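Shown here: the complex without one of its protein chains, the others still in place.
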Amino acid sequence: MRAGGALRTVWELIRPMLKDRKSVFGILGVLFFVGMATIGPLIVPLQIGMDFSRRYLPPSLEHPLGTDYFGNDIFQQLIHGAPLTLGLAVAIALFATLIATVIGVASGYVGGGVGRLLDFLTNIFLTIPSFPAMLVLFVALGETHWLVAAAVMALWMWAGAAKSIKATVYRLRFAPFVEAAENLNLGTPHILFKEIMPHVVPYIFINFVSSFRAALEASVGLMFLGALKYNPLHWGVMLNLAIFQTGSIYIPRAIHYPLSIIAFVALLLFFTTLLSYGVEEAFRPELRGYE
Amino acid sequence: MSDFKYYLRYAFGKLLMLIAYIFTALTLVFFVINLMPGDPAYSLAVYYMQTYNLKFEQALEMARAALGYDVSKPVYVRYLEYLARLTRGELGYSLYYRKPAAEVIALSLPWTLLVLILATILSYTVGTRLGVFAAFKRGKAADSVLYSAAIVMLSLPPFIIAVIVLYALGVNLKLIPLGGAYALGVKPGLNLPFLLSVLHYATGPVLAQALVQLSGWLLSARNVSVTILAEDFVKYGMARGLKRGTLTKKYIWKPARLPILTSLALSFGYMLGGSTLVESVFRYPGIGQQLAQALSLRDFGLAISIFTIMVVAVTLASFLIELLYPLLDPRVKGA
Partner (left out) sequence: MSGAEVIVRGLNAVYLVREGTIKAASNVTLRVEPGSVTALVGESGSGKSTVVEAITRTLPSNAKVLGGSVLFKGVDLLKLSEEEYRQFRWREISYVPQAAQNSLNPLQTVFEHFADTYADVAGSIHRSELYEMAAKLLESVGLDAGVLRAYPHQLSGGMKQRILIALSFLFKPSLVVMDEPVTALDVVNQSLILGLISDLHRRYGISILLVTHDLPVAGELADRIAVMYAGHLIEMGSNEEFFEEPLHPYSKGLVRSMIAFSTELSGVSSIPGEPPSLLNPPKGCPFHPRCPRAMDICREQEPPLLEAGGGRWVKCWLYGGKA
């Protein structure tokens, strides 16, 4: 009985997304990368060594994307870096959405002085340029566990989502059915969870997807600049190695090295953006581009 | 005259908000750095020890000074000292350059501003025009193409666009230089060779930043215009026989500009954040690159000063936009 209800909610979430071409495309693309991250490392082996004689080999059957500075296969590295890249972004997005939901619901529902204070706080975090902030923080922190890093990054990503969740909750708070529930003295927990939350869930979902996208961009960016130390297989670190450490972008015959990484990152971000737009339009039909 | 008084009241209110924001933001920065678990000065000291070949106690002292982090003093004392320093205009000291941070920033900030202003002008004018155009052609091929292109562009983060521009124009076509603000051997000053060289060297970063923002302007202009085109007053305008030109200018452009304008502040903030990446890729000596470089050298005095300036700049920008808004929209008289 319970499982059936949960399954139905999931289906209710997914169904509108399938109607639009954008989100279908986005879902397929993201699923492809998720597959790459989960199954890929099991199928594709990883051979890391240091063979300078095999440096910067162009793409071939043996090395589908060529080799890097150390003579290692780029394709293998990208496949094994996929779970790291996606996993970290998911963790950040989860944290950020959690914070955003708590603050957004609190500020939207409680209102008054507390609400205004939370609004102010949200706006501060929105105004402070998040990327430089993270940059400074991570260099100051030095080596950190990846979960801590995820939490710190989430700190700068919840603001936008909190605003949108707050707006929804605030709107719903004055809806007739909520007023009715209040008059019936149904109690705050009931009103919050049984009446309001079900309507907020789609927005939480939308924000999770866009947070995921922002988290990808931020984490790759931070590692690209070398601010965040992480596994050398993470695509951001790979990009840092390719551009700044080895300068391969200036070497014509080595261009396949940075280009492959860029292609993977760009494609993943593209599909995620598509998904993000599609999800948003699915749950908010007024935003549709075409009718 | 009472309209003006309303406006003054509005402006004053916004000024107070501005001060509150900056104050809170800087306080937040201070406390986040100072209340983090562990002692960041420690790892910094290790770095100093290795890089500058110092004894640990010396290194630790320097690290503490750089971070403004003196565990011997209680937090609130440090906070008050921090505030005092800020009000005096003392931004900190750069260990690497052995100069006050303010001097370093004064040299690099103009370059960043140049890039951001040019990029904003470029992306705003082209983007919004394309967006309004797409709205008129809604449902037709031109709209789909522009919309899809915008989404593709939007998904690419600043560093990827920067790398692509660098590769395409710099490495491949050799059209733009690979680093610096102006060519060596050109004398700075108000002379033509210098100005041309500056523009030449700024092309890469400007183009990259503009491309990042372009699709944002396009989509927001398009969405706003589509909404406006469906408005009753537009339909009534068409019914009265108003010409296409009049409609576009006074019925679409004017109301569309306002909501789009408020995103200017957001765009500025985003570009400032992205400048760390874009300038690093192009090795362009603006404050973004200075920040990244300072951090890689653990020059915290400079880094935090730059960050402070960034926060102030962004808040100031949005404050200015908010001041401008009532002047453009007769409906908002600073209520």
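Read from first to last, the chains carry the letters A and B; within each, the first residue is number 1.
As a convention for this text, a residue touches a chain if its C-beta (ideal position, glycine included) is under 8 Å from a C-beta of that chain, and two chains touch if they have at least 3 such contacts.
In this text the structure is predicted, and so the values were computed from the model without any measurement.
The chain not shown here makes contact, within the complete complex, with B. Only one of the listed residues, B:L242, B:L261, B:L297 or B:L324, touches the absent chain: B:L242. Mapped onto subunit B, the footprint of the missing chain covers residues 231-233, 235-243, 246, 250-251, 254-255, 329-331.
Here is the rule we use: only the chains that are shown with their structure count from here on.
Mean C-alpha position of subunit A lies 23 Å from that of subunit B.
The touching residues of subunit B, counted against subunit A in their complex, run 20-21, 24-25, 28-29, 32-33, 36, 38, 40, 43-44, 67, 138-139, 147, 151-152, 154-160, 163-164, 166-167, 171, 178, 223, 269-270, 272-274, 276-277, 280-281, 288, 291-292, 295-296, 298, 300, 303-304, 306-307, 310-311, 314-315, 318. Considering their complex, residues 22, 120, 123-124, 127-133, 135-137, 139-143, 213, 217, 220-221, 224-227, 239, 243-244, 249-250, 252, 255, 258-259, 262, 265-266, 269-270, 272-274, 277, 287, 289-290 of subunit A touch subunit B.
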